[in-house]
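Dropping a structure here in structure tokens format, bear with me for questions.
Omission of a single protein chain aside, the complex is shown with its protein chains in their original locations.
Right, chain A next:
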């Protein structure tokens, strides 16, 4: 080999080494990134609905057993027999059952009641518990669509609807997926749109622990970034009890006496438990809470053991050692084990011996391994047991306490406890700081031979929290629900949660609500300056009462957004002053606009805004500045226009926001043009608004032969005219005499009329040299009545904008026709929103103002934003609340109904109790009816019927039935139909049949009927 070749070979080897080193680093990096538990949620026997409930039960050494459920169609009369040999019977009469395992909120998940009925309750439970787990991590469950989030679910029962003699016809097509094990995990992925691996694990009683092991591996391998891992077990049929009764495998009293000498069999239980797992580094970066760390885990098999279902001690030892190896730990590094401990006299001793042979060895004196089992409290939750055990360990870590294991008369005499240092937790112990992170192992062994062991470690100390910025003076608290009832219930939950925690930082609540909860269809926003105000708003929401601090609505608006800039008339002395003090975004934008105006004016914006605003050359530039700054504030909340439209001088701000005019050019237009108006037009004319259709006004104007012209058409019956002052006075007088609503606008010039021609040349001169650009945002011109190429926004356009009529009605219709649905009037006071809403008619569109006269602070801005948000607009509060700390919040108030295919139990009524009748002393709601004109009587009756009809259904007063709602299609049943009949009969004195609503199907029909009936009878008389 020549030297050259040696050098080349050495070089190649070095390159290889480098490649291997990098590969090794990558593996070490991901393998070394521990997996964090960022949330947990569960439903377990004893009414446990959260990890906190679980801890209370365990810490108080309570049990969760109950008699067999009566709501599953089980023949309880024939199920029990003391004789263990009697076929078809159970000698056990108690178990760890989930209370109302059939309860489900189908509406939240967009599932029809029919499909819900056909769905295995295990699928339904995992939807709800997964939703809760995400919420508990501060993740909006609807925010993960398309994300690499995995679902790993342990399931072992597949018996829902299995006893059905024949498939009911309308459930055909649902039962296949409804009862499939794979769909338990798949449906969670589907419903939440998760695109990471999704799989169902059936290793029987070790299923959920194996699922956690697989999820942690998938996270470490980079296969997903977030994982829901856990298990569920609901016994749809009593077969497990019958089966194990024949084998005499059940404790007659239903209690698992784990590792006790008195152990006499296992006790079946149910549960659903879900952990949300994430790589620790990601959890830290994403600001998710870290409850604990999955330090290591392992899975193995009994192999060819003594029997298919017999436990195998040596295999159990191996799985524990493998988990310790994976964690890089020695037995002495672990303080406790949550044992499988099912309470069988044969299985428990094998497990204890395996623990003695592993964890029991090489421990210093006084540091035994502490052993217990949750099964002693709840029974054996089977496919959910391992994940439930982890939740118990997490809570024990949080509380620094090792809870007692129950029912130990004495440690099992079948175990040679002297063989190592393992002790039973016969009483609760402090979990003393061992000088390293506290750790506990969790074991599960499946009947088919698959063993799992997971080592859970105390969460590392969190980083010191950053000092949050000063919170906004008023904060939006957004709550929502899939239904109106859910919204009310959610508000009630949040109110009581906050009331119980006086130390809670309001800004933290607002920020956590904004970022960590789904925005569902029925929405409300409370704008609150402090905790008390927030509580009052929430309580009003919960009671369905109106509150000045709360805005509610249904998110029914879908479509693009328009920023609408009003012209003159929205201004008021003091506008923007308060908001500038409360919003840095607004203040900065306002200052910039003031700076752009400065070269052209001899006043300062800050002074001008305080008033008196009595000169056109101050009013117009000041209004422009406020409107531009409001638009910037809207944009900071994510309300970015898809189009802009302006009314009269509002087109100048619109042109700037669209990107057509620089701020400097726009400021020049508004300042110099308003000065030309002051010089050339002031004192010569006037303007007036008239509440009549444009054609009727135009016809009327002919009499003055061009001395008055139509200046603007704002809506269906909203016209502005301009012209000579004396002619205008005559017109106003004439309309007033006729009772037409007419109002003189407080200006002394006539914009949008021939008067403007006097300053035509001047405007062309002073505005020469503008540099309009093509805009990114489309600009609908109310001057031209069409979409405009914004390079045309030069001096000539700004003259025409002042000379021609404003065709705002044309713009509104065109925008609505083009599919724009959210109209945000960026103004100091709303003057156009009502016209837009009127033009939209029945179309689901929302038009909102921004500030109001005399209400110019952040509170009004937030209430306006809330009005858009509750209707579905993309208002994002997070920018406003950036940097605020997060806090735990109550999870979703599921609106449960009972779904169970084989049961005869009635479906749970979800109707909230009707409000107590507090109006007994109030005068009759129909008092004075007889004195009204016929159409007013009908209106009054209709309102009355709608209100009563809503009250009977328990709906909030803010959501009355619509006139065309069909009673029997919006929740009415026989009893409520009679109740409504009774109320109406009592108020009207009419004799009405019980079947009234069968014929008078809607509030409108019923009101018409009452009108007819009352025509011959005065109210209150027979």
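What to note about this one:
The definition used in the following text is that a contact is a pair of C-beta atoms (placed from the backbone, for glycine too) under 8 Å apart; a residue touches a chain by one contact, two chains touch by 3 or more; residues count from 1.
The criterion applied here is as follows: contacts and distances are computed from a predicted model.
UniProt lists the omitted chain of the complex under the protein name "Arylamine N-acetyltransferase" (options: "Peptide/nickel transport system permease protein", "ABC transporter ATP-binding protein", "Arylamine N-acetyltransferase" or "3-oxoacid CoA-transferase subunit B"). Considering the full assembly, A:975 is the residue among A:304, A:842 or A:975 that touches the omitted chain.
Where chain A meets the missing chain, the touching residues are 168-170, 900, 903-907, 966-969, 974-975, 977-978, 991, 993-1002, 1005.
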